[in-house]
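Below is one structure. I have some questions about it.
Removed: one protein chain of the complex. Kept in place: all other protein chains.
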Amino acid sequence: MFRFIAARLLQTIPVLFVVATLAFFMVRLMPGGPFDAERSVPPEVERELAAYYGLDKPLARQYLDYLGQLIRGDLGPSFKYANRSVNEMIASTFPVSLQLGGLALGLALLFGITAGVLAALRPNSAMDYVASGISMTGICLPTFVLGPLLILVFALNLRWFNASGWFDASDRVLPALTLGIVYAAYVARLTRGGMLEILSQDFIRTARAKGASEARIIFRHALRGGLLPVISFLGPAAAGIITGSFVIETIFQIPGLGRHFVTSAFNRDFTMVTGIVVFYAVLIVFFNLLVDIVQVWLNPKLKF
Amino acid sequence: MTQAPPVTESDTSLAMAEPGSSLWHDAWLRLRKNKLAVFGGVTLILVTLFCVAGPWLSPYTYEQQDFAQYAQPPSAKHWFGTDKLGRDQLTRIMYGGRISLGVGICATLVSLTIGVMYGALAGFLGGKTDAAMMRIVDILYALPFTVFVILLMVAFGRNIVLLFVAIGAVEWLTMSRIVRGQVQSLRKQEFIEAALALGLSRRRIILRHMIPNVLGPVAVYTTLTIPAVMLLEAFLSFLGLGVQPPMSSWGTMIKDGAELMEEFPWLLMIPAAFFSLTLFSLNFLGDGLRDALDVRTSKD
Partner (left out) sequence: MKSLCLLMCLCALGLASGCGKRETRVEVANRQQILLYGNKAEPQDLDPHVVQGVGEHQIISTLLEGLVAEDPKTLDPVPGIAERWEISPDGRVYTFHIRANAKWSNGDPVTAHDFAKSYRRILTPSLGSLYSYMLHPLKNAKAFNEGKITDPTQLGVRAIDDHTLELTLECPTPYLLHSMASHYTWWAVHLPTIEKHGDPYKPGSRWTRPENYVGNGPFILTEWVPNSVIRVRKNTNYWDAANVRLNGVDFLPIESIDSEERSFRAGQLHRTEELPNAKIDAYRKDNPQFLRIDDYLGNYFYRVNVGHPALKDKRVRHALSQAIDRQAIVETVTRGGQRPAFAFTPPDTEGYTSRAQLKFDIEGAKKLLAEAGYPEGKGLPPIEIHYNTSENHRAIAEAIQQMWKRNLGVDATLRNEEWKVYLDTQSATNYMVSRAGWIGDYPDPNTFLETFLSYSGNNRTGWANPEFDRLLQAAGCATNQAERYELLQKAEAILLDELPLIPIYFYTRVYLLHPSVQNWHPTYLDHHPFKHVYLEAAAK
């Protein structure tokens, strides 16, 4: 297992290198530069700014400089937010997204797996229809509908929560619910599918025939295989969920990392885009590694 | 349930590759008995007909504006009300459905094909190949989607094909990871080991034994991909790719409607209802198909 993890960590290096390289060149190929604005920028001003941020050097040179910085863990200054570095911005926004994402993920797993298992136990029963119906509704409600809806009900009508902001503890509830419900719906559907697959397999039938209790069947045997699709889905999904969501952070005005994924590209904030992408890649690799470990753990036949 | 002849695992998969066999016939019979699946199928056909044929019957076009009819609720004249430019929402939903259904189904098929093939291959081959293939997936996950789409448009102009490329490029990733996970665990099962020992070709094993056995999770994830794709299309039209105004899709209508839910609820609720109806139907049909094709379930 240690060899496996060590090998994967080694593989991370080329992944990060490729990701950083692609992102570096992709942002620079986009039309429009970081300093373009509605009011035209005089060419001499643009030249000075380019010189300050090193954009006047040959591209190859910029790239090498950037890699050098990256190795030292320095993601550079933000082009858009003049007095901040990308490291600082990630450091200040990621904890917020992590907190929100962690809550939402907890919710999603709890409700999603419960609903999925309940539905799969008696396929095509009333319980299945209720559980599946609820989770399908969750899928049909995009976050940009669900979020405002929850705000209207709980913030504006019932006045239990604030309509936006990230100040009080209670400000966490509505965004975590919004994000959690969507993922819960996904988890529920995938759990149901995976469980149905497993519950129909011979070894479960054998166990049933032997008179094992339903609870024992579910927890000892079925969940292990039945959760496999959910686990596979969760690798990238968890990385996505804890780095925040553009839509939710915009609707609830949350100072998280998620909105920078989209806005930094819109701002042509080169260093910010590349920095976020590299950071995200680290998380993706990490979570997919975690998933692979869990998979082996769930299925003793697999080896590292 | 019907008395299906006892079949072994490998028989099932062999049979699947031979259309016209009694298995398909049985599956069809089982499907027809599943009321929800039938409901789903019929609804889908009706919705498709409504979107394809409806516009010919409508007295309005999707772009025809009437400022005097600013955001009117449903009435005899405009069954689904009008939008903020006084356009008939019924007609716009028909046109929007063409786009959303088309994009939803085509882009999903693209991502389904790539994802299943790629995931099955990686999971089956394992070892270094698997590691390399999955690291490529990791890289693609991490790349900034917005930047990717803008670059695509710069390079190829605004082309409807690009829409599928852009959506396909992101949506297959999770699919491939799910398939890979399933295949990896299947690979250790006796019947696959047996097939390997018998010296069947890898291609044959993947196509005939692996893929049919991962269809369950694939079917589920596919039904999850379709709504994601339809909504992604709305984001892409924000970037200028995809549906061009004055045409709209269900995704863009829901997105616009979400901001008007208090003032003009019908502008959100009606497109959302169509969107949901379609998704529910797809899921019922998908579940039904899955059950019908899964011989093991039918034996219970």
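Read from first to last, the chains carry the letters A and B; within each, the first residue is number 1.
Convention: a contact is a pair of C-beta atoms (placed from the backbone, for glycine too) under 8 Å apart; a residue touches a chain by one contact, two chains touch by 3 or more.
Please read all numbers here as calculations on a predicted model, not as lab measurements.
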Report, in label order, the displayed chains that the undisplayed chain touches.
A, B
Out of A:Thr12, A:Ser135, A:Asn162 or A:Gln295, only one touches the absent chain, namely A:Asn162
Looking beyond the chains shown, say which of A:Ile134, A:Val173, A:Ala212 or A:Val282 touches the absent one.
A:Val173
Touching the left-out chain: which of A:Phe24, A:Tyr186 or A:Phe252?
A:Phe252
Kindly note down the residues of subunit A that lie in touch with the hidden chain.
30-33, 35-42, 44-46, 48-49, 51-52, 77, 80-84, 89, 92-93, 102-103, 105-107, 110, 148, 151-152, 155-156, 158-167, 169-170, 172-173, 176, 250-255, 259, 266-268
For the chain that got dropped from the picture, name the residues of subunit B it touches.
63-65, 67, 70-71, 84-86, 150, 153-154, 158, 237-240, 244-246, 256, 259-260, 262-264
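Please note the rule applied: only the chains that are shown with their structure count from here on.
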Based only on mean CA positions, could you tell me how far subunit A sits from subunit B in angstrom?
21
What part of subunit A is in contact with subunit B in the complex they form?
7-8, 11, 14-15, 18-19, 22-23, 26-27, 29-31, 123-124, 132, 136-137, 139-142, 144-145, 148-149, 152, 186, 189-190, 192-194, 196-197, 200-201, 225, 228-229, 231-233, 235-237, 239, 261-262, 265-266, 273, 276-278, 280-281, 284-285, 288, 291, 295, 299, 301-302
Touching subunit A in the complex: which residues of subunit B?
34, 36, 131, 134-135, 138-139, 141-144, 146-148, 150-151, 154, 173-174, 177-178, 180-182, 184-185, 188-189, 216-217, 219-221, 223-224, 227, 231, 254-255, 258-259, 261-262, 268, 272, 275-276, 279-280, 283, 287, 290-291, 294, 296-297, 300
